[in-house]
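Have a look at the structure below before the remarks.
Of the protein chains in this complex, one is absent; all others appear in place.
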Amino acid sequence: MTRLSRIGLFFVGALACVPLVAQDAKKEIQRYQQMIAEGSPVELFELGGEELWKKPQGPNSASLEKCDLGLGPGVLKSAYARLPRYFKDADRVMDLESRLLHCMTTLQGRSREEATRRVFGNENQPSEMEYLSAYVAGQSRGFKLAAGAAHPKEKEAYQLGKALYFHRAGAWDMSCASCHGDEGKRIRMQELPVLYKPQFARPIMATWPAYRVSNSQFKTMQWRINDCYRQMRYPEPTFASDATVALTAFLTVTAAGEPYRGPGTKR
Amino acid sequence: MDTIRRSLAAALGVLLVKPLAALAAWNNQAFGAKSAADALKSLGASTPAPSKEIAIEAPQIAENGAVVPIEITSHLPGTTSIAVLIEKNPFPLAGKFDFKEGALPFVKLNVKMGESSDVRVIAVAGGRHYVATKEIKVTIGGCGG
Amino acid sequence: MAGPMKMRATILGGNTEVRVLITHPMTTVQPLHFIQNVTVKHNGRTVVESEISQAVSRNPVFSFRLKGGAKGDRIEVSWLDNKGESNKIESAVA
Partner (left out) sequence: MRKALFFLALCAWPAFADYTSQDVQRVMQRDFHARGQATMDRVLQDGLQRVCTESGDKPPAGLAKALEADQLKTIDFPGGSLIGDWKRGERIAQVGRGLQWTDSAGAPGGGSCYNCHQLSPQETSHGTLGPSLLRFGAVRGSGPEMQRYVYGKIYNAKAYNLCSQMPRLGYSGTLSAEQIKDLVALLLDPASPVNR
């Protein structure tokens, strides 16, 4: 309800649910999604991210402009499309957010604790990670998703991610596959992509991170995973931990070859 | 809704204390109207003539009422103004766009809709008022996923 | 402070298409905070003047069309909200 209360207070009327012929409704909702993508304010977040990327911060008063996202210091073009990948300097597989965190601690000299104090923002104050994710991801538009899958640690991350996807635990005995396991299923009206299959993973992974019109917030993949585990009644996955990176690696490798067209705009 | 009205009045107050240079027109009466009929009256458009020359491009179904994209084009010669009213919103008038010499009578914007509703577009052309209507259904998504 | 704006003005079919993105909360609850006026200027001349309400979505995105226009023309979009805050952006037609 929190999501709606903001509008709800103003719009006293309840949001109506409209029964419609399923096929027509689906087509119209696709049209809606296309129209909101065309009229998306997502570029504002890319602008905010560019500012933060270039802003000197931390004890070293350094910007992130020398951050190496895998293609060399400061190279942004197509870098996001190739994440997660193995980084020799950290000796681990990293997704965008964990790599940004690495650069914040190494280049800017910030503590991990300080840099992760507020990783998920809100509509009034998006987080630094959210802005930066928008900016970096935006530089990969048109590039095919090609997460690392050759290094032994990349293969390991993929396998761990896959195992996590099907692992049932938590207070409600759920795995990712409990909801994202069979085709054609919905939670309420929301269709559920079967993300371990390439044809479903592709359009989804090609549009994260994303702006959500329902709450005017820019959301990252780390948030997406975090919020799934919240709803699955698990404890909280630690930000940028190997488990979260492994899941993203599994999903992105599964989506390999899809041209990136984010940051996306979602309902 | 009283609080909204009070604050709308307050908002106007803020505007009034600003230096005149920064003052721009904002039709307090039309935007404060609680029905489409009252808003139309305030716009001086009580009985607009239906017209097929006003094109409203919008989804039939909006998954989320927080963002409903609407694209409006008037093909009426000499169109000088376009107003958008969302019939069932507490304050129906969402916007009014005046086109001077050099602008085409076209606008695309995102609006909030509290529930399924008719969207009315009023165009002024040659000093006369015309109207076109489109119904937009608003559904609501899942449990936050 | 007013957040960033972004604008793109491009020639499309002999006319100029202006797309502007504005960072603004457009709140519908107290305290109300929303843009009331958006103005478009073409080479310094006002071509669109608008009044809008809090029913325009958060972080507004508008598209306008201007007659004719040429590469390098100056387009300016400005806004003013109910608290008297304002911002503007100017760029050349591409």
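Letters are used for the chains, namely A, B and C, taken in the order the chains are written, and counting of residues starts over at 1 for each.
Heads up, the rule we're going with is that a contact is a pair of C-beta atoms (placed from the backbone, for glycine too) under 8 Å apart; a residue touches a chain by one contact, two chains touch by 3 or more.
Only a predicted model underlies this, so the values are computations on that prediction, with no experimental measurement involved.
For the options A:203, A:235 or A:259, the residue in contact with the chain missing from this view is A:235.
Note that of A:179, A:206, A:221 or A:251, the residue touching the chain absent from this view is A:179. Chain A meets the missing chain through residues 17-19, 156, 159-160, 162-164, 166-175, 178-179, 181-182, 184-190, 192, 229-231, 233-238, 241-244, 246.
We adopt the following convention: only the chains that are shown with their structure count from here on.
The interface holding more C-beta pairs in contact, when B-C is weighed against A-C, is B-C. Inter-chain centre distance (chain A to chain B, centres taken as mean C-alpha positions): 35 Å.
Distance between chain A and chain C, defined via averaged C-alpha coordinates, is recorded as 30 Å. Contacts with at least two other chains are made by residues 28, 54, 57-58, 60-61, 63 of chain C.
Among the residues of chain B, those touching two or more other chains are numbered 4, 66-67, 89, 108-110, 112. Interface residues of chain B facing chain C in the complex, by the touch rule stated above, are 3-4, 7-8, 11, 14-15, 18, 22, 24-27, 31, 66-68, 71, 86, 89, 91, 93-104, 106-112.
Every residue of chain C that touches chain A in the complex is listed here, in rising order: 3-6, 21-23, 25, 27-29, 54, 57-61, 63.
Chain contact summary for the complex, chain A toward chain B: residues 3-4, 7, 10-18, 20, 25, 28-29, 31-33, 35-36, 38-39, 179, 186-190, 192, 213-216, 227-228, 231, 267.
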